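Okay, here's the structure, questions in a sec.
Yeah, one chain of the complex is gone here, protein chain that is, but the others are all in their spots.
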Amino acid sequence: MSGSIYGKLFQISTWGESHGKGVGVVIDGCPAGLPLSEEDLQAFLDRRKPGQSQFTTHRKESDSAEILSGIFEGKTTGTPISVLIRNQDQRSRDYGNIMDCYRPGHADYTFDSKYGFRDYRGGGRSSGRETIARVAGGAVASKILHSLGVKVRAYTKAIGPVSIPWDQYNYDEIFHNPLYMPNAEYAQKAADFLSDCMEQKDSAGGIIECVISGMPVGIGETVFDKLDASLAKAILSIGAVKGFEIGDGFAAASSKGSLNNDAFAAKDGKIGKLSNHAGGTLGGMSDGSPVVFRAAVKPTPSIAQKQQTVDKNGTPVSLVIKGRHDPVIVPRAVVVVESMAAITVVDLLFSNMCARMDLLEKFYCR
Amino acid sequence: MSGSIYGKLFQISTWGESHGKGVGVVIDGCPAGLPLSEEDLQAFLDRRKPGQSQFTTHRKESDSAEILSGIFEGKTTGTPISVLIRNQDQRSRDYGNIMDCYRPGHADYTFDSKYGFRDYRGGGRSSGRETIARVAGGAVASKILHSLGVKVRAYTKAIGPVSIPWDQYNYDEIFHNPLYMPNAEYAQKAADFLSDCMEQKDSAGGIIECVISGMPVGIGETVFDKLDASLAKAILSIGAVKGFEIGDGFAAASSKGSLNNDAFAAKDGKIGKLSNHAGGTLGGMSDGSPVVFRAAVKPTPSIAQKQQTVDKNGTPVSLVIKGRHDPVIVPRAVVVVESMAAITVVDLLFSNMCARMDLLEKFYCR
Amino acid sequence: MSGSIYGKLFQISTWGESHGKGVGVVIDGCPAGLPLSEEDLQAFLDRRKPGQSQFTTHRKESDSAEILSGIFEGKTTGTPISVLIRNQDQRSRDYGNIMDCYRPGHADYTFDSKYGFRDYRGGGRSSGRETIARVAGGAVASKILHSLGVKVRAYTKAIGPVSIPWDQYNYDEIFHNPLYMPNAEYAQKAADFLSDCMEQKDSAGGIIECVISGMPVGIGETVFDKLDASLAKAILSIGAVKGFEIGDGFAAASSKGSLNNDAFAAKDGKIGKLSNHAGGTLGGMSDGSPVVFRAAVKPTPSIAQKQQTVDKNGTPVSLVIKGRHDPVIVPRAVVVVESMAAITVVDLLFSNMCARMDLLEKFYCR
Partner (left out) sequence: MSGSIYGKLFQISTWGESHGKGVGVVIDGCPAGLPLSEEDLQAFLDRRKPGQSQFTTHRKESDSAEILSGIFEGKTTGTPISVLIRNQDQRSRDYGNIMDCYRPGHADYTFDSKYGFRDYRGGGRSSGRETIARVAGGAVASKILHSLGVKVRAYTKAIGPVSIPWDQYNYDEIFHNPLYMPNAEYAQKAADFLSDCMEQKDSAGGIIECVISGMPVGIGETVFDKLDASLAKAILSIGAVKGFEIGDGFAAASSKGSLNNDAFAAKDGKIGKLSNHAGGTLGGMSDGSPVVFRAAVKPTPSIAQKQQTVDKNGTPVSLVIKGRHDPVIVPRAVVVVESMAAITVVDLLFSNMCARMDLLEKFYCR
């Protein structure tokens, strides 16, 4: 087990290194009859593609997805969908000076310790290119969700110290700035901040927020496989994420029960909550309000400043990382967060189908 | 799948409701030869037992664990360990007025929506009593870890707004105050704050911190089953937890790469990090520094104030929750966090054993 | 992982040894709303209870099932169902002489080799008493299947050399003889054969056949989790089973394509097969014909004759096994086979629910 398979019923099995032949994913458990094309995948992949702005690496990759199986006459057949994205711009010569030394903030040292050696070219399996496979899987999951009326939308809430207050969100703005922020003014402030960072040969982090709407009530399992717990794992499994919170999250810890509880009310016979401090889950199951969670993303560890480290023998090394690196990975990680959320929700929608005898009987005795 | 089974190699299968006959756990995958007694479990269970201070429910439960299988002559045999804790003080009459209505902040509404009906007595499966089974499992996991030199220690970092700065920790203090805080002075401030809460018929939340030391380097899988991602799921699966962060967590989002990166150095041939912003993981694998994470716990939703809600038909109801409830669940949740962390780490230590051919050959060709 | 958890969506987690406090099972994933009582379980358990005839051990066990969780007001709640059966007649003194030596045909030697030592009392975890937990799980699975119109029926086809030809089956007879054979005359012949065996201090094996009718078409997954493959594992996991075949099974190996293929035809618009050499599966999925499989059960290894073996130091030992043992386990294993089949089919019915987009949309957009 290298832990590259995710999901229980809707399963993605990913593979690939940054400087190998390519990356890819096998999607097992996609229902039959979903219209699906390479264009559907490409639309998602293009959102994480490098080279979209001055804040992303200049590595040249078209990241073109080829579907190798599981589709017949434009529809999924119920069999595994294999997706291949070949690497193009592999310039592995850039990584010569990190062959033997451990970059701070990277997985070089832990990889060597676990496996005895590593593919030192550009992070190997721990490279951000690994997330391409997640995004291809997310594109399929999102199409399934779309047909069930569920929508997952992620965006950048904060870059470094520049954070948009929730009452100044303008969702229409998200795709109109390279940082995927729902506010043009804050996006400009964040861009200025990033320019400063780059001048200082430094990097920044940020916060990605994600909203899932249209969820049926009761999705998620009651004990270990709670919706929020499952999302937490999905999101923390993305390379640079260091924190996850749902609803009021860490702020709830200093709140009070009288303020944090969301009152129930009914309108036209439909029950709902009057507020959403909970972030859309109660007891680990979706409660009908939008599911709202946030991910904390650390600053890109690859910086152009000189850093102190050691090589594999423990000899001190003064390291300057060459190569092409994003000063911030947040904007490109937005679609990764969205993808992992979509995959997780699909899986829990599937496992929920056998929760009730009456619905089971209706399904099979139709 | 109701999602009551956790783990891949070290697996716990939990069961039980707050007002049924009892709660319990089957632990599958405990190695043979571990000395284990009911006293080992009891020591853990006593840390979450109700009635330990004025800040915990007065429900009377001895929470006595009976081991039904898997032990022979004082040692584990490698077969499943079944643990039974019978409920004693079930007073289900207290729950008459919540039979048909949905308590804010609880799983009543989502349970009904998912399953069509629910065991309305005291939260049923979503009650905090469910965590007894986790703690029994955690006691076994902790014993395994102890024999491998790994130590998991959780404590209360904050109650409501009362938060201990990290440079004022005194670990020796943890077991000397009922709130399990590592600072006597802050513990007193927190107690005062809680007394106020109770007077106002309100409740509080807080933050639990957990430190795992003695970990071998390289534990955790590289993509989806990262150590931090697995811990996040484990911790978010505990009822009232709304957030998880590792190392600098959300603070890392507004930091810079030059500050957030931990430099490597070597001393006496041993490689280590000079700081620990990462919180003990790099690329999802343990990096030799202590693993440090925090969980945000929401305020107890059961408060004695009158609350607005609806019944299952959508009719408005003015609800006053009777019964016995903790004004804060943080202190009793400390050992639950510690338990889930221990179980998760054991599982990843086990799956790590087949990571390398050389060690595999040494194991089998000994 | 000791491998005591079975199933993906409908999961049973079993525990217990022959001479410990009891045996039991936690059933996770039973849908909510199924009427279920201890009597439902007892009816199944009574079919494998010892002491029913002269051909079964005289160990006295009432094997009374206590349900500890998961039921509310007579119905399953969707949460784990914990079932406890306490051991009563534990007479472990009978096993003194096998403490250090390895009984032929038993798991003593392999248990010691794997775990370093063993609970030597009566086979411990490898005792036939382990199957009680499977039968309790099977009772629940069978109730689910009943409500979906699926029926699983197992019976004894052969005891030793006494085998009933398929054209002489009389299903009404099954419960009228202690061997659960569908033919009274053959049941008598088999009884005579067993009496001879017992006089010779010897034991016999036999063949159990199982028929599953009423299956929807298309149940089973197309590659690894085929219906027949899943049944094979389920059945071979029962202690004494040494072979599994579906449909014509081993006879198909010497048949020809023209004879072995089942022709399709339609009647009143309903498509079906004109014969059933396949045994009810095509490509691993149910094909609408009854699913028919057989299990080969070896002779009881515990015989009263003197046998040659060694102790754990390799010293030769002349062994006479005392204690109470069935001269044939086939009749008591019939309900175990039926149970494992039922559990397996329920699991595959559940996983099949997310196979098609159109049915998924109908389920969620109802």
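Remarks
Each chain gets a letter, A, B and C, in the order it is written, and its residues are counted from 1.
Criterion: a contact is a pair of C-beta atoms (placed from the backbone, for glycine too) under 8 Å apart; a residue touches a chain by one contact, two chains touch by 3 or more.
Everything numeric in this text was worked out from a predicted model, so none of it was measured.
The missing chain, though absent from the view, touches A, B, C when the full complex is examined. For the options C:P35, C:P161 or C:G214, the residue in contact with the chain missing from this view is C:P161. Residue-wise, the contact with the chain that is not shown comes from C:A265, picked out of C:A265, C:V320 or C:C365. Residue positions on chain B in contact with the hidden chain: 8-10, 29, 31-34, 76, 78-79, 144, 147-149, 216, 222, 349-351, 353-361, 363-365, in rising order. Hidden from this view is one chain, which touches chain A at 1-5, 8-11, 13-17, 20-24, 26, 28-30, 32-33, 66, 68-70, 72, 75, 77-82, 84, 114-119, 124-125, 350. If you put the missing chain back, the residues of chain C touching it would be 1-6, 8, 14, 102, 104-107, 109-111, 113-116, 125-126, 130, 158, 160-161, 163, 197, 200, 202-207, 217-219, 221-226, 228-237, 239, 242-250, 252-266, 269-271, 274, 278-279, 281-288, 296-303, 305, 307-310, 314-316, 351-352, 354-356, 358.
Note that in this section only the chains that are shown with their structure count from here on.
Inter-chain contacts peak for the pair A-B, counting C-beta pairs in contact.
Interface chain A/chain C: over half of the residue numbers present appear on both copies, so the contact uses mostly the same residues. Each chain gets a centre from the mean of its Cα atoms; for chain B and chain C, those two points are 38 Å apart.
If you average the Cα atoms of chain A and of chain B, the two centres end up 26 Å apart. One finds 44 Å separating the Cα centroids of chain A and chain C.
Annotation for chain C: residues 8-10, 29, 32-33, 78-79, 350 touch two or more other chains.
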